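With one protein chain withheld, the remaining protein chains of the complex are depicted in position.
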Amino acid sequence: MIVVFKKDTDAAYIGSFEKYIKSLGFDVCVLGGNTAEIKGDTALLDTEKIKSFGMVESVTRLSSPYKKVSREYRKEDTVIKVGDVLIGKDLTVMAGPCSVESEKQIIEIASAAKKAGASVIRGGAFKPRTSPYSFQGLGKDGIKYLVKAKQETGLPVVSEIISKDYLDEYADIDILQVGARNMQNYDLLKALGKTDKPVLLKRGMGASIEELLMSAEYILSEGNGKVILCERGIKTFETMTRNTLDVSAVALLKKLTHLPVVADPSHACGMSSLVKPLSLAAVSAGASGIMLEVHTNPEYAFSDGAQAVKPEELKEITDALKNIWQFVK
Amino acid sequence: MIVVFKKDTDAAYIGSFEKYIKSLGFDVCVLGGNTAEIKGDTALLDTEKIKSFGMVESVTRLSSPYKKVSREYRKEDTVIKVGDVLIGKDLTVMAGPCSVESEKQIIEIASAAKKAGASVIRGGAFKPRTSPYSFQGLGKDGIKYLVKAKQETGLPVVSEIISKDYLDEYADIDILQVGARNMQNYDLLKALGKTDKPVLLKRGMGASIEELLMSAEYILSEGNGKVILCERGIKTFETMTRNTLDVSAVALLKKLTHLPVVADPSHACGMSSLVKPLSLAAVSAGASGIMLEVHTNPEYAFSDGAQAVKPEELKEITDALKNIWQFVK
Amino acid sequence: MIVVFKKDTDAAYIGSFEKYIKSLGFDVCVLGGNTAEIKGDTALLDTEKIKSFGMVESVTRLSSPYKKVSREYRKEDTVIKVGDVLIGKDLTVMAGPCSVESEKQIIEIASAAKKAGASVIRGGAFKPRTSPYSFQGLGKDGIKYLVKAKQETGLPVVSEIISKDYLDEYADIDILQVGARNMQNYDLLKALGKTDKPVLLKRGMGASIEELLMSAEYILSEGNGKVILCERGIKTFETMTRNTLDVSAVALLKKLTHLPVVADPSHACGMSSLVKPLSLAAVSAGASGIMLEVHTNPEYAFSDGAQAVKPEELKEITDALKNIWQFVK
Partner (left out) sequence: MIVVFKKDTDAAYIGSFEKYIKSLGFDVCVLGGNTAEIKGDTALLDTEKIKSFGMVESVTRLSSPYKKVSREYRKEDTVIKVGDVLIGKDLTVMAGPCSVESEKQIIEIASAAKKAGASVIRGGAFKPRTSPYSFQGLGKDGIKYLVKAKQETGLPVVSEIISKDYLDEYADIDILQVGARNMQNYDLLKALGKTDKPVLLKRGMGASIEELLMSAEYILSEGNGKVILCERGIKTFETMTRNTLDVSAVALLKKLTHLPVVADPSHACGMSSLVKPLSLAAVSAGASGIMLEVHTNPEYAFSDGAQAVKPEELKEITDALKNIWQFVK
């Protein structure tokens, strides 16, 4: 870690700084030109803390602040086996409804999704909703129906968990999802790090790429290495799309970490008509798969423009993804 | 709630829409011009859900999606009494260190802060840190020392709570703070809503004003009306300041809600030299007070440029705030 | 255009509103439920102006604020012929150096780019630089050298124009580029609209998709329909990449407008290692081509990490793009 001091910093100040940093267990080497190098396991050292010193102009890490999630820590891609699916190696399509609404609905959609090429079934049971007055999901019943859909289709299932209190209920859920709003709920992350369940960690809508990696590090540092990262759009000034899918993040994450990366184009754009091009874009940028919403509700034809796609569109998307996958995997 | 359909929407579609909305327990009145009005307690209706219908062009609420936090629900300002302090009525200055580091440190800073005009003492014991390798606070000991500082100074104390598991430990803490990263941790919000403790709810760095109000609504909807909102800077493209203090949010919140609003200029800018002007700006825009970091560490003179201010600067700030307060309260 | 008034708006107010809008030459139809529809050529009506009225809650357009650039105005894709290149129909790769530095340099790079699959040569001569002290380009000499590169390679050339004063100098330049900083320099846009030259209009780093389309409309409304839109990254809170390439904008623009859309991944990310995945992502999302920086400078091996790619990387990118193009065109 290289520290650059302000132009007028005197030697005494740098001396005190050196003494302080050494007291934290690191080596310091004053380099001249108002710079110093801090040596040791600097991932343990908070850049913000160093930056906060009055005469520090800038701090540059020579190694990343995350450790176990980094490519340097582990060169080869992490592959997570869930059922017969190899996430991080094979193209993975996770599909299903936003919320589990009934046993019939989830089984119907799961079956249709499987037929259309999905390899993992998604469905929300405990839903973190912006409004306390919105439907908060079917809860334990939702989990039960999702497990039935798993038995019916033979496909693994993923569902969001919003509190460590529910860990027992999720015993038969294959992948535990941490939603964007809980990406920095460290209490939850630590609890998941103590399990051996695959975790799908969604990027917060206001979270940087580094913050996402640090949240994954929380899980790995507790012992659970099975983390899948998910880009799902960030908040920007653009209002035509609900969020802005950050495909650069997908491409960059593939360089920074060995963990599998997937993208959720449905939530990112909020428009079913953009789901296909964004799915292709995410996989072209390096994603190992996508997660999207699919629906089958003939009774309400008017919901066809939702962010959810129909099974036939899902089929079209998985077919197109397979074509592209051969050139980018 | 007014729904505008796309130009080419046919009557049959609008008919199905009407039927569906009625099935949810609302009245629908088709207005012509491809618009319809949904009547009833529309705070219970999710705008996003309506927007997701294929032929819906836009949805406009005629009443807000939050209820109990709104000015319409309660005209007069909510005033929260904590010790002798009337938050929402009197100018409130919450000051203290970022983290409680020792009994001596917190008592020393709390005493200095009191002398400099602070009316509430802040200090972190359980710290949600971006990195799992950063100091996570003194935990229960931190809480114990903070309570000692409270006894020593006679001032109420505020500290961040990161899990409902710790509610018992916080029995003697006067105000429970929900940090920016947990603003949408609804599991925690609901638990706090079931207590009768004042809650200081910080705006997430990527959270909209409406999302902040909805998170407050979670607490009020569970029965706890003692919520203080805190603007602490949002993420923008600007990199010279750590975050961008959104004083428009302060001014707007005063119109939208009866809850007290404070601002945290220390975290927002990350530079002690901007703490004074931003404190004045926040109070001028309508904030009932500020929350800031103060330190006293003669041994490390080099930390004078941190986001924390010295007691003498705090004195200067509280004096200036009092001068301005008379014209804006 | 549907106008929704605030809940308590009285009939007299709506009456005055109606009268005023009629005075502007539009029809108004009051719909009940505090809504009104404005009819006529509403692209001529400024939404912001209507929104600014005190009792207006929201304004929804039923048709877009742009006209000639819209898909409704022209269903089929606009194809712009430049030399032998059909932009908007064929996969187009525009490549070259950021700045023309010498005759030798531009010819060398142009030749290498052609060999690597580029179909248009780019190069800056008049450079809008953030600092007045930075190199502002070779000016007229740069244009001269670029034209030589055109003659040498037989490929058309594109170069940024920063003032209408230079239109004569650009007589032999095939495509006039409007840079991101000048996207809303309407004086320049109007002047370009009066020429019959193809214009490549870059999206401003802080400009919305709608603002980009409105800027294009300035050019079309003056009579020049040969506009190519270019997504080049927007400003967001993310700092690991220079800007955030908005591929959703690419996908959405293909639906909203008949104009060709290309993407500039080099400027967007600022890292050569991301140029390939972002190029693939942009084309997968619907872009008709990409614009990127390429360099050949064996003498300074250390510049290999710049946003510019080497000719051999360009070759790899164009090959990969061709593979994907067959599935997405």
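Observations on the model:
First chain written, first letter: the chains are A, B and C, and each begins at residue 1.
Operating definition for what follows: a residue touches a chain if its C-beta (ideal position, glycine included) is under 8 Å from a C-beta of that chain, and two chains touch if they have at least 3 such contacts.
Remember, predicted model here, so these are calculated numbers, not experimental data.
Just so you know, the chain we are not showing touches A, B, C across the whole complex.
When the full complex is taken into account, the listed residue touching the unshown chain is C:65, out of C:65, C:83 or C:139. One of B:101, B:187 or B:246 touches the chain omitted from the figure, and that residue is B:246. Within the entire complex, the positions of chain B that touch the omitted partner chain are 206, 208-210, 234-241, 244-252, 254-255, 268-269, 271, 273-274, 277-278, 280-286, 320, 323-324, 327-328. Where chain C meets the omitted chain, the residues involved are 13, 16-17, 20, 43-44, 46, 48, 51-56, 65-67, 128-135, 162-163, 165, 181-182, 184-188, 190, 204-207, 211, 214, 217-218, 221-222, 234-235, 270, 272, 300-308.
Touching the omitted chain from chain A are residues 2, 4, 6-7, 29, 31-35, 37, 57-58, 60, 62-63, 206, 235-237, 239.
Quick note on the criterion: only the chains that are shown with their structure count from here on.
The greatest centre-to-centre gap from chain B, using C-alpha centroids, is found for C. Over half of the residue numbers at the interface between copies chain A and chain B are found on both sides, making the touching surfaces mostly the same.
Separating the centre of chain A from that of chain C, both taken as means of CA atoms, is a distance of 31 Å. Chain C has residues 206, 235-237, 239 in contact with two or more other chains.
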